[in-house]
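Apart from one protein chain that is not included, each protein chain of the complex appears where it belongs.
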Amino acid sequence: MSTVAVEVVYRGIFQKTLARNIVRTIVFAARKEGKIGTAFGRYGDSPERNGIPAKQFAVVADDPEELDETLARYEPTEVDVTINVDDTLCKGVESWAWYGLQPINQLTKPDGTLIVTSWQDADSLIRDMHQKDAPIGLSIVKGTVSFSGLWVYKDDHTDVRILGTLAKVCPQLVSLESMLEAIQEQMDNETKVASAQKSFDLASVRPVEPGEGNPETPYKFELPGWKTMEEGVVIRGIEAGAGFRGGDGGYQPVRSEVFKKYSTRSMRPVINFETCIKCTLCWLQCPDTCFDVTPDGLYDANMESCCGCGVCEAVCPVPDCVTMVSEADFEDNNSQYEMWQEDKQGYNSWMTALVDKQKAETRTHGFHHVGGYAEEISEMTEA
Amino acid sequence: MTTVQDLPQIKGVKNIPLEEQFTSGHRTCQGCESALVMRLMIKAAGPRTIVVGSTGCMYVANTTYYSTPWVVPWMHTQLGSSGSAATGTAAGLASMMRKGKMKQEPINVIAFCGDGGGADMGLSAISAALQHDEYNLLILMYDNESYANTDIQVSGSSPWGANSTFSPPGKVHRIMNKRWKKNMAPMLATGHPNCRYVATACGSYGLDFNNKIRRALTIGGPTFIHSIDPCPKGWDYDPKFSHELGMLAIETGLWVQYEIIDGELILNGPSRSIGRGIRKRKPIGDYLTRQGRFAHLTPEDIQYFQTKVDETWEKWWMPGVIPLTMSDE
Partner (left out) sequence: MTTIAPSELFQTEKEDLISGSEAIALACALADVDVITAYPIRPYDTVMQYVSKLKADGVFDCDFIVAESEHSQFEIVKHASSVGARTFCGSSGVGWFYAFEAITVTAGLRMPVVAMVGNRALDDPGAFGTEHNDALAVRDLGWMLYWVATAQEALDTALLAWRVAEDPNVLLPMAISCDGSFLTHSQAIVNVPTSDQVQKYLPPYDRGKLQLHPDNPITVAPQVNEDWLMEIRRQSDEAMQRSVSVIRDAYEDFKKTFNRGDPSPFIEEYMTEDAEIIIVGMGTLALPVKVAIRRLREAGRKIGFVRVKFFRPFPTEELRQVLGSSKAVCVVDRDYSFGSPSFAGVLFHELRSALYSLENRPMMLNFIAGLGGREVHVNDVNHMVDIVQKAVDTGKIEQESTWIGVRE
């Protein structure tokens, strides 16, 4: 009996179409070999929120009875391949509909594979991933993480490049031929078939040994029972805030203990506290109440709340005072203001490096203007 | 009528209260302008406030069981019930205070609804609430121009031509939503003589938003605010542009910022200078071509859209506000 399950972990809305293209093409490719399959998204993730992690699955089996064995449980408990289409999700996944942080490799079978689209090298990706007690393989599809919105799809071939890689790292799923056939049939585009072939040829797997990766235990949440839950569908509100870090000056709201926005973020702001003119706009216009107000009137983005939308950068009137940089460049969620307080010079050079790096590799989060995606893609192909 | 709280107009961004009543725990989209609207709304209203929220994004994504972003007391109400929820909450408080069953104190009552809950299903209940001038309450309609929570279905408040899961551009029919957006605020202002305050607002103008909330809560009786909330999910744009698109909606003259206080209309912000002819409206294309939901529009479509916007400013009896023209006879 051979059933193969694949999950695609993606950013809600931004990558919904991308994930859908991947899981559907997998099933069509399997049909080429007379296998049966199904493709679906976690119902608990819908309605999706843009940027908030979500999942889709493709399950392929030799015959319908085998397929039922897996489908008897709505969400697979383990998958042969985990496809992560945004490398910042290597830090873990917290869907909007559940509690607790799920390591990116949680469902990946022993000796299964994790495919990640990223410009990062294996070591920096593994640093973000939680440790597992079994070995898995890591295969990187080099490239800029692909984001687009609900209505207009950015067809930068990410879908087929992943499918090509998948055919290489998981031959028991489908042959390359079937995959290419399905791509041609589904997408009716020779160049996409070629991209898939190219990715297949380039694909390699880096073994990830037990004990490699982030040693932290991911945040877990124990669900209370009906006897301890309050009646009347009541929960307690958030407590009133106080001064910055509990002191007299500034202000810091109390924040939710059960849901932090760590995994909802693919970028985060870095602040130049020395060019800040204290205009209040980043703080005032933040939809996520993420700025703590310091006693000296500066604004410290608190990573418990920030979901990385970039509005603070957009409203800041000072050039390079607030800059959104890739979440991948951070190992922790520490306060930038405190870093700056401890070592201003060190902070400034650290910050400047991040800002320059960001300018080198622009990360966009969807639709900018009609024709924008075409421009981005031509830039990519030139590079 | 119970008394109102002392919530003076805020002079300058530096004087906006630091205290937050809407913090974290919500799971809204990146760049969700409606989440900002919630935050600005309750920041201006303060801690002695009860908020009731009808079904929609600001219910489902904001308060998923066991986590809540609200510091103030908050309760869910049904999709079409923002008006009834505000009335019921205010009536309960008023009755018990009057009868000495509860400490006498002005408590703000705010009910919010989305455009689906407000402009569609909840319209009759909102209308009824605005007739009860014995109750102090505010109904805030946060308008992201679709049933955004349930997957972006077209609502009576969606713009002409917008892509949605119920109005997808197809091979035969490019424009599936042929309805023109409902003109909510003027409809309610002109239809409810006892309602002393109706306003339009936009989260992109934080201070203005704060002050409109305060005016609504202190003028006495039932009041209504309609806010335009750019929605990165349903409008399809990079979340960092939420703020800018809010401003563009106003600068193109598509959205008009004003207050109607005791029947007197006061345009404010960019709308004021547009209304006075001091400022030229930006072309509507600058707004439409920035959003994926309009990506299928042809130049002719955009021209048609422009003509409709021009009409509101050039032909309407009260430019941008009331779609009537005076007969010559």
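As written, the chains take the letters A and B, and residue 1 is the first residue of each chain.
Here, a contact is a pair of C-beta atoms (placed from the backbone, for glycine too) under 8 Å apart; a residue touches a chain by one contact, two chains touch by 3 or more.
Computed from a predicted structure; not experimentally measured.
In the complete complex, the residue from A:Met229, A:Cys279 or A:Leu354 that touches the missing chain is A:Met229.
Within the full complex, the residue among B:Val37, B:Ala94 or B:Ala162 touching the omitted chain is B:Ala94. Within the full complex, the residue among B:Ile16, B:Val72 or B:Val321 touching the omitted chain is B:Val72.
Shown as candidates are B:Lys43, B:His132 or B:His296; the residue that touches the absent chain is B:His132. Think of the hidden chain as still there; on chain B it touches residues 47-50, 52, 59-60, 63-68, 70-78, 80-81, 83-85, 87-89, 91-96, 98-99, 101-102, 107, 124-125, 127-128, 132. Within the complete assembly, residues 44, 97-99, 223-226, 229-237 of chain A touch the chain that is not shown.
The rule is short, and it goes like this: only the chains that are shown with their structure count from here on.
Chain A and chain B have Cα centroids separated by 32 Å.
Against chain A, the residues of chain B that register as touching in their complex are 13-14, 16, 18-20, 22-36, 39, 47, 60-61, 64-74, 149-152, 163, 203-204, 206-207, 232-234, 236-244, 289-293, 295-296.
Those residues of chain A lying in contact with chain B across their complex are 12-13, 46-52, 96-97, 99, 149-152, 233, 235, 237-241, 250-251, 253-256, 258-261, 264-265, 279-281, 284-290, 293, 304-305, 307-311, 313-315, 324, 364-370.
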